[in-house]
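For this depiction, one protein chain was excluded, whereas all remaining protein chains were kept in their positions.
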Amino acid sequence: MKEWARKITDEKVRERYVNEVIERFRDKIIRVERNADNQWMIEIRKEDLPEVIGYIINHPEWKETQLSTMVGADERPLRGKFSLIYWISINGASGDVFFGIKTYISEDDPKFPSVTPIHPGANWYEREVKDLLGLIPEGHPDPRRLVLPDDWPEGVYPLRKDFHYTDSPKREFTDETKYPYREPPKGTAVFPLGPYHVALDEPGHFRLYVKGEEIVDVDYRLFYQHRGIEKIGENRLTYDQVNFIAERICGICGTAHALAYAQAVEAAGGVEVPERAEYIRTVMAEIERLHSHLLNLGLACHDVGFDKGFMDAFRLREHVMWLAERLTGNRKTYGMVVIGGVRRDFLEYRRSMIEKVIRELREGFQKWADQTLSTKTFVKRCEGVGVLSYKDAKRWSSVGPWARGSGRDLDARRDHPFAAYKYLDFKVPVYKEGDVLARCLVRAEEILESIWIIEQALDEMPGGDILAEWKEIPPYQEAVGFTEAPRGEDVHYVMTGEGNRLYRWRIRASTYNNFPALPDAMRGNSVADAVLIIASMDPCYSCTERVQVVDARSGKVRVLTEKELTELSRKASRGV
Amino acid sequence: MAVTLKYPFVKIEAPPEYRGVPHINPRLCIGCGACVNACPADALLRIDDYEKGTRKIVLDVGRCIRCARCDEACPTGAIRMTRNFEVATLDRKDHVEVVELRLHRCPNCGSYTDYTERALEKALQILPEGLFDGDEIRKRAILCRNCRRKLTVDDAVEASREVVE
Partner (left out) sequence: MSGYERIAFSFIAVCLILFLPPLLDGVARKIKAKIQLRQGAPILQTYYDLVTFLSMEPVYPTERLAFRLAPYIAFASAVSAALVLPYGRVIPVSFTGDIFVFLYVLAMVSIAYMIAGFSLNNTYTNTGANREMMIMLSIEPVLGLAIGTLALNAHTLRIGAIPFAVTFTLSVLLAYGLLAYSVYVEGGFIPFDVAEAEQEILEGVFSEYSGYLLGIFKWALMIKRFALLWLLSSFISIPLVRNIASGALGGALILVIQLMVLFLLYTSIAVIESMNARLRIEQIIRQNAGVFVCSIAVLVLAALGW
């Protein structure tokens, strides 16, 4: 184990953090429980939420604390109450600790004091529990709908246990159900971007309020692609099946999700993973990072019209995809991670394949980086654009290269070592500038680090089993699993249930924490850079938007003639 | 050096490790339904008809997510991932494979059991010799649940009567 890994998993360090919280809020804490090695659950009353969470998150000495996820659950069948857990982590290589601040909320009084005024990073989470569970954050600055579609009826809460996963309430789209976008600031025009836009790889709607070409303010509406994965995971799938659905949450970072889920269940059920499997998981996670970062860097080039860089990055990426295909049987959905280990072993010939590909990749990528960074027009477009200050990154609990480009020194691989990262040596690149260029540079350096991690992992990989046997997972155990996806920390929360099924599964993709910071990065920039800034966050919409069952059939269907359609769109375009 | 290929005008072969479209070999399928239980995406369905005495195993490739769990679960190797990846079609029915098997009929009462003839045959085949009373199991295995329960009760009653006498 490496020196830093030993330090942050040091029991004394952890105890210091936990003791301080217990000491300080002795009279407010109802119960403290250690869920897993690095996870403490602290139960408090709901009135104390802002104070306790504010204390931990804004602690002046604890490094890079942040709201990792927040889970609302309908525990009425168990305890007759709803529950909320704010999971807060401490990062910056200073102790591997997750605090789960839990509180119960009764059905008669489904209100709780909002944490958002103290920590804006809780904004989306609290709107989400409002939409899906009907728990109302009091004092929330922006209580608009977040997750559910505009025409979803009031008072129907899909994540409550009395809502069956095949239910589909009657919906009608009227003027009243229209989403209340913010009024444009005085003297600005609205520049709509998306949901369908050539340079957005997935649907998301942005309203840029512009003066000339300068962006004054931004409003957005997302969650166009909920697939009800959490609900399906809780109702229809068994533990093992969830893994494969989890992998398909995202089109790019599937393994990170499958791994986070598997680790959550392993933590909850006390399943020991063989060491060889840990190494294989690490290699797969890094291969995924390689192709994801190459994709993002390529797209950054494409968004500024530098197609040579785009094509070259994608060609390099193609070799990584081919490698993944040989290793796992598919280019993208690897299907490697299962609870207890991995499914396919790295045979000798595969190992030499990896070595060959990453050797060539290192060479090719260095060439690519030299070429791109010496393209003056490219650097000119990226420098000083889309600046996200450290303060804003911290305020929104941002993660991944998006946050590391703004000087936040956090990386789940190092701060909460999972899989084989605790045995390996690597650097976490951090830049302070906070602009698009800084984020590109973070990604570029991470690619080289990933190659180095894969090389070490192949060298040090021990022999032995790749899959641990597990029989039964005890019910109603809670734990979080976390991975560093290419876009930042992914956190999966599970509460195990009976009958080989989950009771609650909460997925938090990295983009969920990054997205709310986007308006801060976009303000004051030019419309020309809007797409580039969005791309530099490396957004993954389908990861972020996973929660609710959406039925596309809403309202009446009428077939329009071509003429009517044209007329309609003309009207619509006047309305903007 | 250009790397783009003139696909689909040239043929492309997937690598040997590739997990492509699954395919059921109807000769090997015994209709046990292990694949149905394993499938996360509900691409595999088991449809029993106790009137006609048939079981259908339906594979809808359109729903399949190529996780290959069915491949792992199959006891006879009937369902296998192929290396085929070209599934575009104008008719959704082209995605569906159906294997229809006969359900076993209870020789005692004549109703259909919830397992197929082939599954029974396979189960008897792999029955380890010497470990159990083979004849006794063979006698019971061919019965439906109800008749088996009845036989067991009858046997027990018989045995106790013997003990009493």
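Every chain is named by a letter (A and B) in the order it is written, and numbering of its residues begins at 1.
Assume a residue touches a chain if its C-beta (ideal position, glycine included) is under 8 Å from a C-beta of that chain, and two chains touch if they have at least 3 such contacts.
Every value quoted in this text rests on a predicted model; they were computed, and no experiment measured them.
Engineer: Decide which residue listed in A:Tyr55, A:Phe191 or A:Trp322 touches the omitted chain of the complex.
Structural biologist: The one listed residue touching the chain not shown is A:Phe191.
Engineer: Using the document's definition of touch, tell me which of A:Phe378, A:Phe418, A:Tyr431 or A:Tyr493 contacts the absent chain.
Structural biologist: Final answer for the missing-chain contact: A:Phe378.
Engineer: I'm checking contacts with the chain that's been left out. Which of A:Val304, A:Ile354 or A:Ala419 qualifies?
Structural biologist: Looking across A:Val304, A:Ile354 or A:Ala419, the contact with the absent chain belongs to A:Val304.
Engineer: Applying the definition given at the start, please give the residues of chain A touching the unseen chain.
Structural biologist: Touching the chain left out of view, chain A contributes residues 189-192, 197-199, 210, 213, 301-309, 311-312, 315, 375, 377-378, 380-381, 526-531, 566, 569-570, 573-574, 576.
The rule is short, and it goes like this: only the chains that are shown with their structure count from here on.
Engineer: How far is the middle of chain A from the middle of chain B, if each middle is the mean of its Cα atoms, in Å?
Structural biologist: Using C-alpha averages as centres, the distance is 39 Å.
Engineer: If we count contacts the way the header does, which residues on chain B are in touch with chain A in the complex?
Structural biologist: 3, 14-15, 17-19, 38-42, 65-69, 72, 81
Engineer: Residue numbers of chain A touching chain B in their complex, please.
Structural biologist: On the chain A side, the touching residues are 236-237, 240-245, 247-248, 315, 318, 322, 325-330, 333, 335, 343.
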